[in-house]
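Complex shown without one protein chain; remaining protein chains in place.
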Amino acid sequence: MINAALTKEEIIHLGKLAKMSLSDEEIKRFQKQLTQTLDYIKNLQELNTENVEATNHTVASKNVFFEDKEENKRLLSVDEALSNSKNKKNNYFVVKRLI
Amino acid sequence: MNKYQPVIGLEIHVELKTKSKMFCQCSANYFGKKPNTNTCPVCLGLPGALPVPNKKAVEWTILLGKALNCTINKVTKFDRKHYFYPDLPKGYQISQYDQPIAVKGEFKVQGLKFKITRVHLEEDTGKLIHLGGETLVDFNRSGVPLVEIVTEPVFNNADQVKNFLEGLRTLVRYLDISDADMEKGSMRLEPNISLIKLKTQYSKSKTISQGLKLPNYKVEVKNINSFKYVKQAIEYEIKRQTEILKKEETPKQETRGFDEKKTVTYSQRTKEEARDYRYFPEPDIPTLEFEDKYLASIYKQIPELPQAKMNRFIGKLNLKPIDAFILTRDRKLAEYYEQVISKLKTQNSKLNLKSENLNQFIANLIINKKISTNLFVEEFVEKLLEQFTPKDTDQKLLDATIIRIIVANKKVVDDYKSGKKNAIMFLVGQVMRAMKGKADARLVVKIIKDKLT
Partner (left out) sequence: MKLLGLSLLELKNLIETKRISSKEVFEYFLKRIKKYNAKLNGYLTICDYKNNSSSLPIAVKDAFCTKGIRTTAGSKVLDDFIPPYESTVTKRLLKNNFLTLGKTNMDAWCHGSSTETSDYGTSCNPWDISRSPGGSSGGSAAVVASYLAPVAIGSETAGSIRQPAAWTGVIGLKPTYGRVSRYGLISMGSSLDSPGPLTLSVADAAYILEIIAGKDQFDGTSVNKPVSCYKKSLSLKKKFKLGISEEYFEGIDEEVKEKVEQSIKILEKMGHSVSKIKLIHPKYSISDYTIIQRSEVSSNLSRYDGIRFGNPRTYFGSEAKKRVMLGTYSLSYGYYDAYYKKAQKVRTLIIEDFKKIFKDIDAIIAPTTPITAIKIGKSAKYPFFGEIMDVLVEASSMAGLCAINIPVGLDKNNLPIGMQIVGSWFNEQMLLNLAYQFEKETDFFGITKKILKKYPD
């Protein structure tokens, strides 16, 4: 496991990746708290996981599919689809121009 | 001597024409629908919505992988690929990362073998329209199944890429899993292009698979919306990079768009080598495990593929390679052709043909559109027999008719005699009309000629 004491730059980078705006105070606080957390979870190193498979699902199900058909019980009307948006126009969702 | 060799790898997306989307039951046929009229909580990425995979989409991906001679992974899964963009409702795309459905394949096109790295399945994003100061988002397309085919960087020029793409399109249409129409967006190409500086004459003949080192940058080109632009886009980019390299500089690693009006590529955004997608296995979808029996049942669905059919047309049906190629570009056309031949065989009639090769003759009729292939096979054959069965001509009547037509068209006869050789065709036409087609046109020409000399 990586010996991590998170730097300010790393916190800012994480904020960018996660698209979370961080105040200076938050950056400082998270730097401390996240480092504390990473420090605690180091104890997993004490457990030997060589030759152990990762568990991605606790259910033993495999091959769960749906059959390709034309029936759609969950279709939303255009009004329903847009009902919670604060920025809409002519049945489109609207954002600030990207390119 | 060209000092720089292009090194091109392709990323191709093919939209599957399943009935439903990849992870929900919304229609996958979104084209032309009014905005946001084809969504549900799942493809709209609403809180609490969950994905369940479309069985057909998985099977068709296996089909394509196998047709591309890939190894099909018996255990496969979906992964989340994270990035933020307004057309990606969940903030991640459900795709496949380290355990894709198919890997390590090969596709032969026009004698050249191209290595396929992987074939995997994912979901499409919504569509963006940039208008004024805003971008409009439509999620009708969000969640449509996409198969991604990645090739090794084994292409050296635009023609190879174009041929490969055409071959792939034909293959995909043969399998009937996609319309693979670039204009409609159901097939998309993103070439990765770089140039290698060749140090010596000797290394010119080497390829990537022969150990030639990859360049330290690559440029991805997006937005090539039509087949006709593929060659232009690639050749422009090669030229652009060559100019930069000539100045002893390295082209910037980036994503570029293609402007079809100006036929140039332009900078879009920097393609960072490690754009952090934070892949991890999709917890909402259990693993897929394929048993041999199941895979065998899917493989059975693979029809005779274009290359094999073409080879058979050349080898067994004695067609000219170019004609075999043309006929096999469309599976339905090729099948129609074979049905005509087999129907004719059952008729067992004698045809008045110039050559012995009936198969080639039929091929010509079809390719040159002499008889429409919109007709039912039986109708096609009927028309063919009508035109080419030698007719029982009433010799006496023919003779009399010819004399009559000659007498009635003195001016035309004079034209012919004075050198206008084509004038005879008018007379032939008149005779054929009078004989109600019951005469051999070539014989008529001969008799008239004889009578007029």
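Letters A and B mark the chains as written, and numbering starts fresh at 1 in each.
Everything below uses one rule, namely that a residue touches a chain if its C-beta (ideal position, glycine included) is under 8 Å from a C-beta of that chain, and two chains touch if they have at least 3 such contacts.
Remember, it's a predicted structure, so these values are computed and weren't measured experimentally.
Touch with the hidden chain on the side of subunit A covers residues 1-2, 6, 10-11, 14-15, 17-22, 26, 29-30, 33-34, 36-38, 40-44, 46-47, 49, 52-59, 61, 64, 66, 74, 76, 80-81, 83-87, 93, 95. Taking the complete complex into account, residues 40-41, 44-53, 80, 82, 84, 86, 89-92, 137, 139, 274, 276, 278-280, 283-286 of subunit B touch the chain not shown.
Keep this in mind: only the chains that are shown with their structure count from here on.
Once the centre of each chain is set as its mean CA position, subunit A and subunit B turn out to be 39 Å apart. Put simply, subunit B touches subunit A in their complex at residues 18-20, 24-27, 34-42, 44, 52-58, 77, 84, 86, 91, 128-139, 268, 276, 278, 281, 283, 285-289. Residues 17, 19, 56-57, 59, 61-78, 81-82, 89-99 of subunit A are the ones touching subunit B in the complex.
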